[in-house]
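Missing here is one protein chain; the remaining ones are kept as they sit in the complex.
Here the chain labels run A and B in written order, and each chain numbers its own residues starting at 1.
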Amino acid sequence: MNTNTALQQDRHLSLETRPCSRGFEEFRDVLINDGNISRYSAKCQNANTNNVIGSSIVRSGKTFVITSITGGIVEETLSANNEDDVGEEELITLSEGSNRLAKNASVHPVVEIQRGRVGGPTDEEMITSERLHKTLLHSGILKKTALRVLCGVRRTDENGKTTKIYSDEILEEERKISESNNRRWSYVLYAKIQVFSRNGPIFDLCWNSLISALKSVQLPRAFLDERAADLKIAVRTRGRSMTIRETYDILCDPEKSLPLQLNQHELGYGSNYGIIDIDPLAQLAKEENEMDVDKPTSVLLADIETEAEESSIYSKLSLITNKDGQFKSATIIGGGSKITPEMIKRCISLSKERSKDIESKI
Amino acid sequence: MAKDIEISNSESKFILEALKLKQRLDGRACDQFRDVEIELGEAYGDVTVTMGKTKVQCRISCEVAQPYEDRPFEGLFHITTETTPMAGAQFENGNNTGEEEVLISRMIEKAVRRSGALDVEGLCIIAGSKCWSLRADVHFLDCDGGLIDASCIAVMTALLHFKKPDVTVLGEKVTVHPVDEREPVSLGVLHVPVCVTFSFFNPDDTEENIKGEHNGEISIIDASLKEELLRDGVLTVTLNKNREVVQVSKAGGLPMDALSLIDCCHKAYGIVEKITDQIQRAIKQDSIARNQYAHILSSENARES
């Protein structure tokens, strides 16, 4: 950063205000809505062609973050860990203690920061995507069971009329039809997160946007065609024969959908802070007044904004918490001013407040 | 673009003059391979090979995947070689398109994968739908010449050392048993190809197109980095212990005497035999060390093998 802006910033800070005219511990105002991007949103115009199943728009100051969530279905490979036997439930509870992450799921986020040019992803985009993925995986907000496909069957009767049956909607005796095949599918979610007018650190904004988009996700129901359910094809390759079980198509129901189950009590929202030393030389302007000697020379700034702040602040904190102080992630980087426990405590109480505020807006 | 290493005129002249007198900088004879040191890691399929100042690590990993449609009976096997500036400043990060980098990965690919050293059909779990996907990651830690030879030894040792988890197939259902539940199984290695690289120098400035009685070219085995930079031609032969030629590569450079190829193969065979024995010995020692209580627990009668 050039010396002029640095000095300008120091002068501002010594006058207890920030170049962006906010107070030290004042956050930018946040607006959150679902933007009518999803096919399931109330005012959606193109529900037939739209494959977005959850969305959000977060606006903070000048910055917009738009998240759209799309999905796919994959077959699960069964391993000995999730044995598909009678004792499945017991086994899962047994293995739960030993591997906490095995039950958690995550989404695959792609962060794009729009800056008016094309090209491969920048380091910041890659790092933010990875952090979102990892934080969500470790947080336990999304469980694997929430993404499991409860598969239905489509039947065609003699008259050529088709009906779709879902195992959880039908009577007990019919249930075994759909459970007869022991293959299992689950949804995978992709999140495309676009950032417009980036004006400071984006991780907490992206996180808040991702969470509010996940809250709006509706998973389409999926079914198999009964006629294709047990198809085997004999093949001969290089003198040997075998049967290949056809990878039959699993289809998505265009009408029915279920909301995505999130672990509500695990939700948390992000905020960021910076700690900066005020250059005593910059305070010269105030010298004539009686200077309070015990005034701290390093200050805590909430919600870093503008390039000037971002490039001059080397000590940063980024916290994800709920209003009760249950943390999901904490990142403290101390490249500049000394970080004291008091400052961390102050950040924590601010981030609880902030989290409460954001929660009320979603 | 990372800069290539340049050798000063006086140094290059010194090395070449010494070679004419059959002397090498590290005191080796012209047809002497460096001593190979094989180090096996804690995990299966983790091998570090050290040859002089050259150090290469190879690591094998596997996962369940879907086989290629046109090869339903075969598993997948990939070898990746990535260079980093760690091996030397001449390598650039993320750039694996340099001539040398491509050559190394192609040679290892040919020597190991295309020669059928690994039984890929043994990686099949359910024909057409599930198989093991095996990958060998070769990390070049330190480069003082002979990367191809060292990598080949590392990959083959790692394949012999690696064990994949046991699976049970019941109809369509595949159960993968964790290593602590069931003893993992070794891979099917059909033969052990070993690469030996010969470097040729032309002591006279002009190239001799017709080589007469007085063939002046110098050939050395297992060149160091400096020798590699100065050489005029290179030949890599890959042999296995069954006296079979797996692969021969002589891509341009100084033309060599056709009949000396046989001579090179003969020399290489001696080296290959020695190295193969060393690999087998290392694997055996490792398995003895891992199963030091096996003979107490075993109920089998001792048999002559």
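Note that in this section contacts are C-beta pairs under 8 Å (C-beta built on N, C-alpha and C of every residue); 3 or more make two chains touch, one makes a residue touch a chain.
To be clear about the criterion, contacts and distances are computed from a predicted model.
Colleague: Could you tell me which of "WGS project CCBQ000000000 data, contig 00102", "Ribonuclease P/MRP protein subunit POP5", "COP9 signalosome complex subunit 3" or "Eukaryotic translation initiation factor 3 subunit C" is the UniProt name of the chain missing from the displayed complex?
Modeller: "WGS project CCBQ000000000 data, contig 00102"
Colleague: Of B:Arg59, B:Lys110 or B:Lys130, which one is in contact with the hidden chain?
Modeller: Counting the whole complex, the residue in contact with the absent chain is B:Arg59.
Colleague: Among A:Glu76, A:Asp225 or A:Glu266, exactly one should touch the missing chain; which is it?
Modeller: Per the contact definition at the top, the residue touching the missing chain is A:Glu266.
Colleague: Determine and list the chain A residues touching the chain excluded from the picture.
Modeller: 97-101, 123, 126-127, 129-131, 133-135, 137-140, 266, 314-315, 325-336, 338-339, 341, 344-345, 348
Colleague: In the full complex, which bits of chain B touch the chain not displayed? Write them out.
Modeller: Residues of chain B in contact with the hidden chain: 1, 41-43, 46, 48, 53, 55, 57, 59, 61, 80, 82, 84-89, 93-94, 135, 137, 139, 141-144, 225.
The criterion applied here is as follows: only the chains that are shown with their structure count from here on.
Colleague: For chain A and chain B, let me know how many angstrom lie between their CA-based centres, rounded off.
Modeller: 44
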